[in-house]
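First comes the structure, then the notes that go with it.
Removed from the display is one protein chain of the complex; every other protein chain stays in position.
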Amino acid sequence: MNKPNSRRNFLVAAGGLAAGIALPATVAAQMPGAPAATQEAIRRMVGTARINKGKVTLDLPALVDNGNAVSLAVRVDSPMTESEYVKAIHLFTEKNPQPDVASFHLGPRAGRASIATRIRLADSQAVIAICEMSDGSFWSGSANTVVTLAACLEEI
Amino acid sequence: MARALINVPAAAKRGEIIEIKALAQHNMETGYRRTQLGGLIPRDIIRQFVCTYNGVEVFRAEFHPAIAANPFIAFWTVAIESGTLAFTWTGDNGYSVNESKSISVG
Amino acid sequence: MRNSVLALCAAAIAIPAFAAEIPLAERRSGYDFMSRETRTMQDDDTANPGMLWVLDGEALWKRKAGVADRACQDCHGDAGTSMKGVAARYPAFDAAHGRPVNLEQRVNACRVDRQKAPPLAHESRDLLALTAYVGRQSRGLPVAVPIDERTKPFLDAGRGTFFRRQGQLNLSCAQCHDDNWGKRLAGSVIPQGHPTGYPLYRLEWQGVGSLQRRLRNCIVGMRAQPYDFGAGEFVDLELYLMWRARGMKVETPGVRP
Partner (left out) sequence: MRRIVVAALVCVAANAAGEDSIPSSLTGAKGDPVRGRAIVTNRQVGLCLLCHSGPFPEERVQGDLAPPLNGAGRRLSEGELRLRIADSARINPASIMPAYFRTEGLTRVAPAFEGKPVLSAEQIEDVVAFLKTLNE
């Protein structure tokens, strides 16, 4: 069976991306502390808008059994009415080879600003959720998790 | 063969907020993995998931390779009227799957 | 002389009680060692990716195959009744082979003998789907492999494999799964090794696999030479593991890290 070890390749690629890239000061101000590639991905999504902290709750287990499928849920504090609702939720990671994870487009018809999915995490790291509101404002939340690598792999 | 597993309540009260869960069968090949001989395995993922309710889009998602194999997604929508919820997954290499579920709203 | 006697005594004291079988009441499914999130994934049929294989298996169960142009259903009828409890009794003695066969081998025997179709390859999607579907019909029922004078020698052979140290790392199954369950091998909790959820969805595989695939992972980890899929040694080990899990509930399709 030809089962390559995804995580190891993932990690190698992540290392390459983590190498610093100079960023405009405005971007660094949006998400201080996040790696350059993550900041860049966030900037592509939100432009130069200010990102506020709050309103977004990211549920991520503190310790995951396997980084291949990490359960994740995002809830946003919003009444979800015709006049005030969540337009989109974007997910980013710090140490995956590609920081973008997914974007979810909601609207007043959702009724509840809440989604759940399963993601891949190449290593222990922070996941960032950024929410775009109907009034054009952006809000963010993040969570950290420790990824346990399996002890017995199929191939060595 | 089973391409997707979708859970929608068969019936709901008007105005009720219902949860929808959808699981698609797909390896979500990241494009970052290598074979044992060292060759890069090309990316092959689902790129987009759309849910419409009687023809109107109520939820949409864009996926990148970090979405786990056999993508799972749970979201909510307001049950406004009886009808059909249609689900479409599209992705690399012409991947396209359509499924639908009917709902009775009283 | 005196020194070596003393050393031997010290060695004897240092040897812990080892390789004791787990008392029946202390047995726990691998499910109990998983995170809440992974348990939820198994419990919720609409979130359990193994159910995609079960659905495939249901379609295959009804599909005609082979020169005989016959579906599983044509002989066995509704799997919900005819297959209930079947997976909980496998591996089972097969008179034609004169030895126990596992569920995969049973499915393939049916394909060859009844459907006149080629056997399905080990770990092929179709074989995993059919065994997952058949296994699903036993969910919640207690594992109960019948042990009699015909199966006993194979059970003993499987037990022998379980306790035999092997590979460059010179480990036995028992050293981890009887003696050290609950402890951590690097970051992973060592389960007791009860095969109650197979075929199961393993997050590491990002797919469904058989018990023999899982056993091969362990054996490769010991740096030992794995048995071939379907080898008698493997089926005997499966039989021992199922007997060891007797009375525990079938979880197919399970989810594991």
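Just so it is clear, A, B and C label the chains in written order, and each chain counts residues from 1 on its own.
The rule we apply is simple: a contact is a pair of C-beta atoms (placed from the backbone, for glycine too) under 8 Å apart; a residue touches a chain by one contact, two chains touch by 3 or more.
From a predicted model like this one, the values you see are computed outputs, not experimental measurements.
Under the touch definition stated at the start, the shown chains contacted by the missing one in the entire complex are A, C.
Considering C:L24, C:C75, C:A121 or C:L185, the position touching the chain not shown turns out to be C:L185 (whole complex). Within the full complex, the residue among C:G66, C:P119, C:P142 or C:G167 touching the omitted chain is C:G167. Contact residues of chain C toward the unshown chain are 3-4, 7-8, 11, 14-16, 18-19, 164-171, 175-176, 179-180, 183-187, 190, 220, 223-226. The omitted chain makes contact with chain A at the following residues, 124, 146, 148-149, 151, 156.
Note that in this section only the chains that are shown with their structure count from here on.
Taken as a graph of touching chains, this assembly is complete, with every chain in contact with every other. Separating the CA-averaged centres of chain B and chain C is a span of 32 Å.
Chain B has its Cα centroid 19 Å from the Cα centroid of chain A. Residue numbers of chain C whose C-beta contacts span two or more other chains: 206.
Chain contacts: chain A has residues 68-70, 155 touching two or more partner chains.
If you check the complex, the residues on chain B that touch chain A are 17, 30, 32-36, 41, 53, 56, 58-69, 71-78, 80. Those residues of chain C lying in contact with chain B across their complex are 44, 46-47, 49, 51-53, 55-56, 59, 206-207.
Residues 1-2, 5-7, 21, 23, 25, 27-28, 68-70, 72, 74 of chain B touch chain C in their complex.
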